[in-house]
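Read through the structure below, which is laid out as structure tokens, and then see the notes.
Excerpt of the complex: some chains, original placement.
Order of writing sets the chain letters: A, B, C and D. Residues in each chain are counted from 1.
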Amino acid sequence: EGQIEVLHHWVSQSEVDALNVIRKELEAKGFEWKDSAVGGMSGANAQQALRSRLTAGNPPGAMQFLGWEGVQWAEQGVVRDLNDLATAGGWREALAPQLLPFVTSGEAFIAAPINMHRQNWVWANRKLFDDAGVAVPKTWAELIETGKTLKEKGIVPVAMGDEPWQIGIIFDALLSDINGPEFYQKTAIDLDPEALGSPEMVKVFDMLREVRGLVDDNFVGRDWAVATGMVINGEAAMQFMGDWAKGEFLAKGLKPNQDFYCFATPGEVNAFQYLIDSFGMFTVSDETVQKAQVALAETIMDPKVQKGFNLIKGSIPARNDVPVDDFDDCAKLGYHERAAAIEKGSMQGAITHGFAAKPEFASVFSDVAAQFFVGKMSSEDAVKMLVSGIDNAR
Amino acid sequence: MSTLEIDRVRKAYGHLEVLKEVSISIGTGDFLVLLGPSGCGKSTLLNMIAGLESITGGEIRIAGKTVNDLSPKDRDIAMVFQSYALYPTMTVRQNIEFGMKIRRIAQADRDRAVKTASDLLQITHLLDRKPSQLSGGQRQRVAMGRAIVREPKLFLFDEPLSNLDAKLRVDMRTEIKRLHARLGTTIVYVTHDQIEAMTLATRVAVMKDGVVQQLDEPQAVYDRPANVYVARFVGSPAMNIVPAVLEAEGSTATAVIDIARRPAARIAGISLSAEALRRYAGRKVLVGIRPENFSIATKSAASALTVDFDVVEPTGPDTLAVFQLGGVEVTARLPPRQARAGREAALAVDTSKIVLFDSETETRID
Amino acid sequence: MAEALSRPGKARLGRLFVYGCLVVVALLYLMPLWVMVVTSLKPLDEIYGGSFIGVPKVVTLDAWRAAWSEACIGTECTGLKPYFVNSLLMVIPAVALSTGIGAINGYILTKWRFPGANFVFGLLLFGCFLPYQAILIPMARTLGLLGLAGSIPGLVAVHASYGICFTTLFFRNYFVSLPDELTKAAMVDGAGFFRIFWSVILPTSIPIIVVSCIWQFTQIWNDFLFGVSFTSGSSSPITVALNNIVNVTTGRKQYNVDMAAAMIAAIPTLVVYIVAGRYFVRGLTAGAVKG
Amino acid sequence: MSASTRMSSRLAGWLPRIVVAPSLLVVIVTVYLFILWTGVISVTSSKFVPTYDFVGLEQYVRLWATPRWHTAVANLFIFSALFLALSTGLGLLMAILLDQNIRAEGALRAIYLYPMALSFIVTGTAWKWIMNPGLGVQKVVNDLGWTDFRFDWITNPDMAIYTVVVAGVWQSSGFAMAIFLAGLRGIDNSVIKAAQIEGASLPLIYRQIIIPMLRPAMLSVIVLLSYIAIKSFDLVLALTNGGPGTATELPSTFMFSATFRRNQMGVGAASAVMMLMTVAAIIVPYLYSELRSENNG
């Protein structure tokens, strides 16, 4: 009945499999899915491709949005308003209120969210924990102690790579875990200069330095999946990574809580740092494409599709009202902690994946954290650098 | 009617005047040689005749028709270049045919023309070779073949022999001369080699700095050069130019020349017009004596010069002896074995061949 | 010029040293290729098991097969095959166009010099040194206005226009050394502008055509930036597909497939270099390098 | 003469200009107009998409206040200088060695040249492994018994830029070699004979005579390599992705991420203008001298 070109940056096996759930459903409705994948650089390549195409006046029918992208495009007036569909489908009610800033622009509803990842997970090898006689840490201090214990036994306590986003995951978690969600709100989202320059921030960096002590020296250029492999193989004990890492454990036939632990980064208030993937539709003149856009949006928001998609992707549905009974334990844990976090206001967007401050600021956070982590900068210098960097980007 | 008229032609590159009011005109069947040192504008003039350079001023007429604005292909000319400019990727036959092909001449006619030209030039056996497989002389012939098949009103040659070695140059020179005799076409030929000019030309234009110094028959240029420049340029070894003081002796003149460590030499019996004789008597002049006009003096000879030979160079048929005369170095061409370096010798001069020049303007005195 | 230096009797040791150096450097240069080859022949588990640069325990061509015809690029699991074809469709016209235009530009700038020709050449040459990241957006707009956005013809146009700068440089430097008399002779023979170019100049320029083609081929075939910016989906060139295979963010990397894919993507350029490498140096001598 | 022949000859005079005009037009648009556009954007407040409001030099101020840009500029100088010196040196050395009547010259030349043919998207991974202390060279050497051997530059923010240099040299020195080889092949044999007769040893001949004679080739190499250095983009992305931290940022990666990742199009444009000015500072004098010397010669 119509064809729609979808531009996205999902190219790995599990991502593509998940995407095929949507594709099949759409094709069942009689619409053709034209795939435009541009992988790499956390979606920056796809962003750049999109920008070229919009500049050329040749937008794709739909585009996968990450962070503020959708909103920003909507402000340029190139995104189709799906408000009618949203109202009819009760989408607003089905989503956490924290998500709305990323899928609406003024009155308009601009993107259909498919899934939600939690970024601040810790993945741990249970056998190593047991052998060392350590338990799941409840605070960062404990976590560091645990790490040191493991290190003495010749085990790499934390497996990770040196990419800024991998470092950013830890930084984001620390920001909330050490000083609480309000502090996270003030710094990562509101960019309050006072909070950014406060002694609390220094503590965050101090702790980050401690974490660095738990990482081996060969972490440069290491892929996150390789790091996960180290945890699975028992070379390393823990990894800080979003829930996409889970797929690696499951693929090896390992069972949550039996073979490996999944737990949130420790904090007084349990933070839930999320990121969502959503699909926005661009304003196009071709009517068949317009029809396909409607169909695609409805497919994405279909609870059945959300479930099927997320079972494969390892994330949880963006909709709050999709039951997760068939999901694994980690997903269930996440699902329940989300509900709690929404209550407590500790469900917050992850800076690193662009769900807190706008990109120009977010990149300052990750620049500073990354430079700090790999170098020998003092925490005070890092804080100063952060404050001036944010100022400069304003 | 003259085939080529060059009428007060000028050429400037920006502010640089390369040709200054050049006027030359030659008739049908003439062989004009443009002779001059490197950079004097010979090639530029030839290129202007060919239509390969624009004309800054003046007019060029071929067969009476002004060609200033005609493109090369419409001027009915053919040209042979110094480097031959054979098309390296084509065979000899294709090279020769190329111009005819462009003018859409039928295959049969083309074949005939190639046959005639290649027979004439004895390159028939080379027709299927590439230029890179030819020797210098063969290439030269192919280049001529390419020109001949056009049957143009005017042949232009730009130093066609200067890339050949000495031996071959002499042979090809004779061949060009013979070709000219056979075809009877008008030729304009550029060279800086005076020997080529002398042997080939029916008319020689000696050029210097974009100005024609003398336009005349070759032997006339040799015997009665218009000025010291021409005198020195034409002939090898060059004409000796010796400063002297002129004395009138009856209706003839005597040149008095200083010789180091000896009494001054006197060359008597130089014929001169009465007016010139009056004007120059007692004044400084330049005496021009060609090397071959010296000879070993028989003991009795009156006006013999006694000189010391400096360097002696046997060339085979002759011996060149170098000595000092009037403060300058002078070369004499003598028969073999008659001179020895470091020896004193008495030389006679053929006074009828002597040329005199004004010592300031350096032009010939008649 | 080397034969002047090789004196008989002068130390076999020296030769040995020379060969030694050359071979050592060659081995160092081959190291990454070695890593790529052995990785592409290993099963994925062996790699994740920690064997990165060692010899494979099990040799399998699965990765190559996967890369060629099975690997998924987005949701289309076609392998590199169709993109390989895309790249060919792009590279051949782009190389031909830029080389052709460069040749004729070089011809004009040397044999039909007009006032300001050097300035024109300078203008063209500066284009070689443009950082392409800076011009993506205006180029996208231009392609959009021309209706070439998102298509292979559009990409061909982009590559051809930036290629002109390089090819003009190559051809100009080469033609400068061809005697002007060749053109003059052809003019006297009655040939016109295009006829001279086609019948006289072009046949003599084989070495520099080779250089130009090699250079352009490598540049265009390996380009990613323009490919990702100005094409989409199934019209992408192979580098974009390769990137999609290789640049996995939240999934697991299939290193063996990555390496096999990389080598498949590199085969045409490698072949070009190996087959025409000799002409490359010769052509460089003839034109690209002055002096 | 008829007016029409005059017309046609006049047309013939214009033909070259007419033929070259389209290329010129294309280049004027795609190079100069686009540069102009970039220049304009750099003095606007453009962030996500181009906007056309004049804000003066604000973006430049911002650019120079960004530590990451300072890193990028410093890296550019370190990288360019080392990359140039090493590629030129190694290229020259290989060219000289290859010029000694080597038997397998063709094969060796192909080996030195092949890195030019490969896209760095993937060779970057191979290099990453080779330089990784836990996987690559260091491990191999350690396993061979030299346990003290360290080659862990890639993990060290102060040294990481040198790994980019190594990979860059690997990729480009073959090209330098090809140009030098071409230059060597053009040198008159008898000059070397002359020096030999005068008693010069081979190294001396190379140092004092041949290498100075390679000046034109050297100039070409340096210009082309500086251009590669300034444009290096794939290299850094694939090898270190700018890391560790931002230690290996270069202006080209900075420009890209400012424009496409950080939504600071104005800053990106400003950095592009800075880059273009650097390029022009190198290239324009070179072009000028090249074209001038040609006119004189």
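The definition used in the following text is that a residue touches a chain if its C-beta (ideal position, glycine included) is under 8 Å from a C-beta of that chain, and two chains touch if they have at least 3 such contacts.
Note that the structure is predicted; figures quoted are calculated from it, not measured.
Peer 1: One instance of each chain type is visible; tell me the copy number of every label in the full structure file.
Peer 2: Assembly composition recorded in this structure file: A x1, B x2, C x1, D x1.
Methods note: only the chains that are shown with their structure count from here on.
Peer 1: Would you kindly tell me how far, in whole Å, the mean C-alpha position of chain C lies from that of chain B?
Peer 2: Their C-alpha centroids are separated by 55 Å.
Peer 1: Using mean C-alpha positions as chain centres, tell me how far chain A is from chain C in Å, no decimals.
Peer 2: Using C-alpha averages as centres, the distance is 39 Å.
Peer 1: Let me have the rounded angstrom distance from the C-alpha centre of chain C over to the C-alpha centre of chain D, please.
Peer 2: From the centre of chain C to the centre of chain D is 15 Å.
Peer 1: Show the residues in chain C shared as contacts by 2 or more other chains, in ascending order.
Peer 2: 136-137, 139, 243, 246-247
Peer 1: Check each residue of chain D and list the ones that touch at least two other chains.
Peer 2: Counting only residues that touch two or more other chains, chain D contributes 12, 129, 132, 135, 256, 259.
Peer 1: Along chain A, where are the residues that touch chain D in the complex?
Peer 2: 41, 44, 47-48, 51, 54, 72, 75-76, 162-164, 216-222, 358-360, 363, 367, 370-375, 385, 388-389, 392-393
Peer 1: Under the touch definition given earlier, write down the residues of chain B that touch chain C in their complex.
Peer 2: Within the complex, chain B contacts chain C at residues 47, 50-52, 71-73, 77-79, 81-83, 85-90, 98-99, 102-103, 146, 150, 158.
Peer 1: Quick one: which bits of chain C touch chain A in the complex? Just the residue numbers, please.
Peer 2: It is residues 48-49, 72-77, 136-137, 139-141, 143-145, 149-150, 228-230, 232-234, 240, 243-254 of chain C that touch chain A.
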